[in-house]
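Every protein chain except one is present and positioned as in the full complex.
Chain nomenclature is as follows: A, B and C, assigned in order of appearance, with residue numbering initiated at 1 for each chain independently.
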Amino acid sequence: MIIVLKKDAAQDVIDHVVEKIKGTGLAVHISKGKERTIIGAIGDESLLSSIQLDALPGVENVMPILKPYKLVSREFRKEGTVIELGGIKIGDRDVMVIAGPCSVENKDSLIDTARKVQASGAKILRGGAFKPRTSPYDFQGLGFDGLKLLSEARKATGLPIISELMDPRDTETFCEYVDIVQIGARNMQNFRLLTEVGKIKKPVLLKRGLSATIKEFLMSAEYIAAQGNSQIILCERGIRTFETATRNTLDLSAVPVLKEETHLPVFVDPSHAVGRWALVAPLAKAAVAVGADGLMIEVHPDPENALCDGAQSLKPSKFAGLMEEVNKVAESIGRRI
Amino acid sequence: MIIVLKKDAAQDVIDHVVEKIKGTGLAVHISKGKERTIIGAIGDESLLSSIQLDALPGVENVMPILKPYKLVSREFRKEGTVIELGGIKIGDRDVMVIAGPCSVENKDSLIDTARKVQASGAKILRGGAFKPRTSPYDFQGLGFDGLKLLSEARKATGLPIISELMDPRDTETFCEYVDIVQIGARNMQNFRLLTEVGKIKKPVLLKRGLSATIKEFLMSAEYIAAQGNSQIILCERGIRTFETATRNTLDLSAVPVLKEETHLPVFVDPSHAVGRWALVAPLAKAAVAVGADGLMIEVHPDPENALCDGAQSLKPSKFAGLMEEVNKVAESIGRRI
Amino acid sequence: MIIVLKKDAAQDVIDHVVEKIKGTGLAVHISKGKERTIIGAIGDESLLSSIQLDALPGVENVMPILKPYKLVSREFRKEGTVIELGGIKIGDRDVMVIAGPCSVENKDSLIDTARKVQASGAKILRGGAFKPRTSPYDFQGLGFDGLKLLSEARKATGLPIISELMDPRDTETFCEYVDIVQIGARNMQNFRLLTEVGKIKKPVLLKRGLSATIKEFLMSAEYIAAQGNSQIILCERGIRTFETATRNTLDLSAVPVLKEETHLPVFVDPSHAVGRWALVAPLAKAAVAVGADGLMIEVHPDPENALCDGAQSLKPSKFAGLMEEVNKVAESIGRRI
Partner (left out) sequence: MIIVLKKDAAQDVIDHVVEKIKGTGLAVHISKGKERTIIGAIGDESLLSSIQLDALPGVENVMPILKPYKLVSREFRKEGTVIELGGIKIGDRDVMVIAGPCSVENKDSLIDTARKVQASGAKILRGGAFKPRTSPYDFQGLGFDGLKLLSEARKATGLPIISELMDPRDTETFCEYVDIVQIGARNMQNFRLLTEVGKIKKPVLLKRGLSATIKEFLMSAEYIAAQGNSQIILCERGIRTFETATRNTLDLSAVPVLKEETHLPVFVDPSHAVGRWALVAPLAKAAVAVGADGLMIEVHPDPENALCDGAQSLKPSKFAGLMEEVNKVAESIGRRI
C-alpha cells in the first residue's frame, strides 16, 4: 500500500500515519520527494483493512499495490482450473456450450429443445425456474416445478443442467436438482447468497453484475472460494453503458483480462448482452476468438410464444448453424466445440 | 404500446402481429405511413407481457407508451405519501435527517453518537449491523448484536432506528428490532428480498442500485408495493459512471424526476455517493435545494478508528455545523430541518 | 414521429399539436387510447425539426420512428460500399489491416516499420503527424514534417498512408500527402472538420467518439456524406465506461449493429481500446470473428523508446504472429487478411 501525504504534511502527521501502519504489524518505508512525502506499507495489505488510512489527517491518497483477491488469483494458482462434471471438462481445451430456453415452460418443449441443442453440440442444458424480472407483474418462472422438469430433461438426454438460484433458502433444494448453480448478474453482490453457494459441493456459474468492475467480479468469486468452494465459472454477460443499440455492452476485453488475473474458467453469454437473436452468432464467434472457455446461449423452439426473452432466443435450427460456424472459429485458434 | 414494423412488411406479417395483440384482449389501431406501418395496441399494456412482440417476424421496434409502474406512480396517487413514525412525518414539509455510524461498533460509542446527532437535529438513527462488503476479508458487521445495540440506543434517545437487511431469513428478527428496514443499493434488484419486505408492516428505505435507471428503481419499489407495503422511502445514493474523482456520481436530477413520477418520499445519501467527508456538506445542501425530503449522513465520533468507511464519516462537531448550514438552505425554499 | 400527449390532454391542446404538425406539410393520424392520446406524424420526419414538438403544451413524449441518417443508411443503399485505393479494396471480402506507429518519429524507423508490417500482410501504413494529447506538455507530433516522412515511406513501400487531421486549416495540405484522412475520436463531433472532409475527394476514416452512441456516430458520417464524400470508413475504438481494467471498453457489438444500419465499411482499432499490447491479439481476432472489414493496429520497432503510447504498441515480430493468427480466424469465416 502506498500512502501519499498532502503537500507540506508536518512531521507529527507523518509520525501518526507511520504509527498506525506499524500497529497492524506491517513495516514502513518513507520516501520524501520534492512535493510529497510517500509512505509505503510493506507486507500483507489485507491487515490494513482494520485501519482507515484514508481517514487519517494529512492523507491525500491511498493506493493499493497488491490485488485484493487471493484464492481466485492466477498468482495463487498458475494452471487454469478444470471442472469435471459427468464426462465433460470445463476450462480445458474444448469450448463448452450451455444452451436452452430462458425459462422452463413445459416438459415436452424442454426435452425437445434439450435433444436438439445436444444434437448440435451443446454439452449443458440451461433453463430458468426462478426468473429475476424487473417487473413484479411479469412471469416469475415455474419455481421448483421448473427444477423438476429440468431434471427430467437431464434424465432423457444425459445433459447436466444449470439453473439460477435467487434465494439462500432454496440452496438445498437446488443442490438436489441441478448440476451447476447459477448466480445471476443482479445477485453478483448478494453476499449472503455467495456465502451460501461457497458451502456447497457443486460448481457455481457466477455472472458479472451490470455495473461490476472486473475487480469486484473477482472479489465476488473470492467470497465463494473463501467458503471452500473453488469450482467457480465466471460469465461475462454485458455491462451497462450509455449505448442503447444493444441491451448491454458485451465486454469481450474482460475475457483476456480475466484469463490473466484468475485461474478460473471464463464463459460468455452473448444472448443477454445484446438482447436480439440476430446479433448472437457474430458475438458468439467473437467470444470464442477472444479466448472464452464456454458460451451460454438461449434457444427456444418457438421464440414468439416464449414466456420471456423471446427476442434474444434462437430457434434450434439457427442454433445448429451457429454451432457449426462457432466450431470453425474454435478450430482456427486450436480449440473445438 | 406502439409496434413499428420493418419497411415493406407484407400484409400477412401485419395480420399476424394484429392477431397476436387482439389475442390479449387489446384493441388495435393501424397507421400506414410512407415508409413504415405502425400498430398501436390500445388498452392495458401489461397484458402484452404475455406475448413476445419483439420476437414476431417483421417487427422492427416496440415502444411502450405507458409507465410500467402503477401503485407507486404519481398518476395512481396525486398527493405525496407521508409516513408517520413515532412523532415524525417523513415526506411532509420538514426535511428529515437520518444520521449515525456506517456500522454499529459498541454500545457507548453508539449511544454517544446518537445523542450528539439528535442534539444537532437528526430525527432517525442509522447504523449497520450487517455490512455488504466487497471483500470477504473485511469487517462484516456485528450482526444481530448490532441490532440489539441499536435498540438500546433508541431506548436511550427515543430516536427511531434504521438498519440494512441483507437476507430474507433475517426479516422477522429485523422487524422486532428496527423501525425502518433498509434495502441497500446492491440488493435493489434482489427481488426475493423486495417481496419479503413487501409483506411487513414497517417502512422500507430502498436505495437506488449503482447502475439502476430511475424506471428500474421505481419497478423495485413497485415489487414492495405489490405485496401490500406502501410505506416506501426512495434514496438516491450515487450511480456508477466513468468519473473516478468521487466514489460515485450523485444524481441529483433524479430527485425532481422522482418527485414527478412517484408519490413516495425521496431521500439523498451524499456520504456514500462521494466517499469523502469534505464533500458531504455541499452536496447535502444541494440535495435539500433540489427538493429532497430527507438526508442520510454518516457520523462517527472517531473516523480514523472506524471499522468501515471512515473517510466519508463526519465527526459530530462537523455534523452540527452541516445541520446549521443545511437548515438555512431548507428555510430558503420554505422547508426546515 | 409519434407524439404522446399527457393524460387528460384537452381538445384544444390536441388541436394545437395537430395544427403545428400539419403546418410542416405532414399528415396526422390520431389514436385515442384509454389513458393517452397519441398523434402520429406521417411523412418526412426531418421536416419536423423546424418545430419544437417537445416544447408544446400537453406533450409528454416524442418518439421518432425513422432513422435520422439517410445517405449512410443501409436502407438508402443495400450493397456494402467498397472503397478502391491503389490496388486494394476496402469493404470487400478481404480484411484490410492498417498498421504502423502511434506517431511518426524519424525516417529510418518509419520505413523500417513500414517494410515489416507490409511483409506481415498490412495493406495500409498509419502514423500520427499531429497528435491529440490530453496534456499540453506531451509530445504533439512532428506536424507537416511527419506527413512528409509518411509520404517517403509510401514511396519506399507502395503502401497507401493514413494520418489524423485535427484542424480544418490543414485539410488542403493533408490532401496532398495522405491517401486516407483520419478523423480522431475526440473530433467525431467537430462538425466543422466533418464538413471540411466532406468536400474532399479522398477516403475518410472516422473514429467513434468515446461517448458517442452508434446513432451519433452515423450522424457524424452523415455530415461527411451530406457534403458529397461517400468514401467513409467507420472505426470502432472503444467507448468510455466505468471499467478501468482496460483503457476503454471495445464495443464489438457495434460491428454487427453497424453492418445492419449502414453500407459503409467498419474497422476496429483494438490498440487504443485496450491500451496494452498483450490484449491486442485476442481482441483483433475477436474483431475479425465479429465481422469487421478491417483492423487498425499500432506497431513500433522499439515500444519502450516510442514517443507515445508505447504500452499498446506491438513489436514487428509480435505483429507478424498476430497476423498469422488473425488470418486463420478470417479464413474460418470465409475471409482472409
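Just so we're on the same page, a residue touches a chain if its C-beta (ideal position, glycine included) is under 8 Å from a C-beta of that chain, and two chains touch if they have at least 3 such contacts.
Treat the numbers as computed from the prediction; the structure is a model and nothing was measured.
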item	value
Of A:D12, A:E35 or A:E79, the one touching the omitted chain in the full complex	A:E35
Selected residue (touches chain absent from view) among A:T81, A:T241, A:Q312 or A:N327	A:T241
Full-complex contact with the absent chain, from B:R154, B:R237, B:K285 or B:H300	B:K285
Residue among B:I42, B:V274 or B:L322 that touches the chain left out of view	B:V274
Residue numbers in chain C that touch the chain omitted from display	20, 46, 49-52, 54-57, 68, 132-139, 166-169, 186-187, 189-192, 195, 209-211, 216, 219, 222-223, 226, 240, 277, 303-311, 313
Those residues of chain B which, in the complete complex, touch the missing chain	211, 213-215, 239, 241-246, 249-257, 260, 273-274, 278-279, 282-283, 285-291, 325, 328-329, 331-333
Touching residues (missing chain, whole complex) on chain A	2, 4, 7, 29, 31, 33-36, 38, 40, 42-44, 61, 63, 65-66, 75, 240-242, 244
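Going forward, only the chains that are shown with their structure count from here on.
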item	value
Farthest chain (mean CA position) relative to chain B	C
Shared interface numbering between chain C and chain B [over half = same, under half = different]	same
Centre-of-Cα separation between chain C and chain A, whole angstrom	31
Inter-chain centre distance, chain A versus chain B - centres from mean C-alpha coordinates, in Å	26
Set of chain C residues in contact with two or more other chains	241-242, 244
